[in-house]
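Please find one structure pasted underneath; my questions will follow.
Every protein chain but one is kept in place in this view of the complex.
The letters A, B and C name the chains in turn, as written, and every chain counts its residues from 1.
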Amino acid sequence: MINKIVRSMDEAMSGIQDGSTVLIAGFGHVGQPIALIQGLVEQGARDLTIVSNSGGRGHTGPLARLFEQDRVRKIICSFLRASSLAGELVRVGKVELEVVPQGTLAERLRASGSGVQAFFTPTGAGTKVAEGKETREIGGRECVLEYALHGDVALIEAWRADRWGNAMYRATGRSYNPIMAAAAKLTIMQTQHLAELGELDSEAITTPGIYVNRVIHVPYGDPPPP
Amino acid sequence: MINKIVRSMDEAMSGIQDGSTVLIAGFGHVGQPIALIQGLVEQGARDLTIVSNSGGRGHTGPLARLFEQDRVRKIICSFLRASSLAGELVRVGKVELEVVPQGTLAERLRASGSGVQAFFTPTGAGTKVAEGKETREIGGRECVLEYALHGDVALIEAWRADRWGNAMYRATGRSYNPIMAAAAKLTIMQTQHLAELGELDSEAITTPGIYVNRVIHVPYGDPPPP
Amino acid sequence: MSATMATAKPLNRAAMAARAAQDLREGWYVNLGIGIPTLVADHIPSGREVIFHSENGILGMGPAPSPDQVDPWLINASSQYVSLQPGACFLHHADSFGLVRGGHLDLCVLGAYQVAENGDLANWAMTENDPAPQIGGAMDLAVGTKEVWVLMEHTTKDGRARVVHQCTYPLTGRGVVTRVYTNLAVLDVTGRGFVVIDIIPGLTIEALQARTEAKLHLP
Partner (left out) sequence: MSATMATAKPLNRAAMAARAAQDLREGWYVNLGIGIPTLVADHIPSGREVIFHSENGILGMGPAPSPDQVDPWLINASSQYVSLQPGACFLHHADSFGLVRGGHLDLCVLGAYQVAENGDLANWAMTENDPAPQIGGAMDLAVGTKEVWVLMEHTTKDGRARVVHQCTYPLTGRGVVTRVYTNLAVLDVTGRGFVVIDIIPGLTIEALQARTEAKLHLP
């Protein structure tokens, strides 16, 4: 019987290697897999490349712990606050930064999951983010060539999931979760609720279990206030 | 008040020009907007480019009427049966054919709706469908450059829809419907059921109304047998 | 500067938002950027149905909820609690930005540091090598939306022009802005540059020009 549900955080985190690219989902605190990030902090992998919408706020929270412990080599994000720990480490040159327009970040992740190797997008043409990139006019618009962004590991937060790893999200907890789940070799999901197989509506499953390797039940915790 | 629901097939079909590229959704008869295709037959537009998964079966059904009436200049599809009327007309050179691998067809439509101008896919590399196309090795795989496929008109079949044009599909009636809805300038939807605004589950709406221009209630008709 | 504003009262933030809100049309799909643009939603004339997009995955975003109605899972792109309009749906990030980049939104209203007379927009960084870049979704909105309106103070706090001949800050998009709403005026971006289509009572064109680096034209 297929059963992707694991019983401990150790099991959920096993095998994450130093040097991994880790996709961390969520937008703000909503849909952000806080328990799994904490699990990664404890797991100990170093020299990580973190892909996340933003670099976080301030110096608190588990994402900041990864930076504080000098575990992050590079961050790929669309939004970096100067006041965040990640922002400070980038400023002093301790962490490498790749900044990507938000829609391009989403599309590069979606490309990875769906076997598209690269794509031409009008976003960023003529701006600093296009510097050094191949450009081409297509259909009368200048476009930038952007490449699929692959993860070794994705950390995902679902609202309800079953033993196949099928999942549904809640409200804006969806955001990057479905596309990051499909873009990594090892996708680890925390879910606030477990469902029996067959209980989730076939018309409304947002992440099919094929994209998910491990599910851990974290039965508490609405997102903290923004 | 926004109200995309139209009361007559004439109203639904108004403004379709000669020379249009018409996206016709569905896979087999399931999710195929038969009433709208019949509406297009009656509406009279000529010199059409039809984009559809297949060229249909045999000589019956409204799609065959379009071919029979010499209304189709070109068909873009992934699957053409020699025994279909479309297949016969292609063989004798009366209709132009562009054959596209099914996943590439889907992705070209999705690219159009989502503002991606072109993309590199490994599908078809080294085969006849790559002839004359730009190819490039990316990430160790030979890829073919494919372009977004834009529709002037999309004909869509939903299961339930509301006055904003929000829609849900039923089972394999989904197929090309959501991606074609987003890929055309004018998207016309037939729906078996109408819903009040707010009645469709926000987590399960598959086509947001932003992609839909007109909704017509066709309150009968499960798909005919295959 | 000889021009004065003795009798003219610049719009405050709410009045700027209300002025822009007047021009939103029934049935439009609209994205409102962070800051003053967010306020536009509060000033839509009643009975006019406008559908709001939030790029973190809402189409059909409603106003801020009362404290007892807060859903901690429902935030906008500024990480503020919001509600839903009836008919709302959720989108994942690739679908949400596909909608943006694909040209389906009728309008976005963004803040800006500078807007140039050719429609260039600068709103994400104030130096060429900003160590903490905050691009977010602005570049996608700028290239993807049918109309791009900017809502901003006409000048910086220390009096420098934001309505300029050419942007000196890093660009968000080239030639994308179609209209600018400031606390002093409404300007259309046209083939001949900025055209003044509205100005606050008591302010002369000359006084407005004195606060504007770009050349202003009359309709």
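Heads up, the rule we're going with is that a residue touches a chain if its C-beta (ideal position, glycine included) is under 8 Å from a C-beta of that chain, and two chains touch if they have at least 3 such contacts.
Being a predicted model, the structure only gives us computed values, none of them experimental.
Colleague: For the chain that's been dropped from view, list the shown partners it touches.
Modeller: Taken over the complete structure, the missing chain's partners among displayed chains are A, B.
Colleague: Considering the whole complex, which of B:P33, B:G61 or B:G87 touches the chain not shown?
Modeller: Of all options in B:P33, B:G61 or B:G87, contact with the hidden chain holds for B:G87.
Colleague: Have a look at B:P33, B:P62, B:G173 or B:G209 and name the one touching the chain we're not showing.
Modeller: B:G173
Colleague: Have a look at A:P33, A:G87 or A:G113 and name the one touching the chain we're not showing.
Modeller: A:G113
Colleague: If the hidden chain were put back, which of B:T21, B:T49 or B:T121 would touch it?
Modeller: B:T121
Colleague: Among B:V129, B:V153 or B:A195, single out the residue that touches the unshown chain.
Modeller: Looking across B:V129, B:V153 or B:A195, the contact with the absent chain belongs to B:V129.
Colleague: Spell out the interface residues on subunit B facing the chain that's missing from view.
Modeller: Looking at subunit B, the ones touching the missing chain are residues 27-31, 53, 78-82, 84, 87, 90-91, 97, 99-107, 109-110, 121-129, 141, 159, 169-179, 206, 222-226.
Colleague: Over the whole complex, note the residues of subunit A touching the chain we left out.
Modeller: Looking at subunit A, the ones touching the missing chain are residues 1-2, 110, 112-116, 162, 164, 166, 182, 197-198, 200, 202-203, 205, 208-211.
In the analysis below, only the chains that are shown with their structure count from here on.
Colleague: Once the contact rule is applied, which chains count as partners of both subunit A and subunit C?
Modeller: Output, common partners of subunit A and subunit C: B.
Colleague: Using mean CA coordinates as chain centres, what's the subunit A-subunit C distance in Å?
Modeller: Result: the chain centres lie 29 Å from each other.
Colleague: On a C-alpha centroid basis, what's the spacing between subunit A and subunit B, in Å?
Modeller: Comparing mean C-alpha positions, subunit B is 33 Å from subunit A.
Colleague: Distance from the CA centroid of subunit B to that of subunit C, rounded to the nearest Å?
Modeller: 36
Colleague: For subunit A, jot down the residues that touch at least 2 other chains.
Modeller: 107, 121-122, 141, 169-171, 206 - these are the residues of subunit A that touch more than one other chain.
Colleague: Which subunit C residues touch at least two other chains?
Modeller: In subunit C, residues 90-91, 94, 97-98, 100-101, 144 touch at least two other chains, as defined above.
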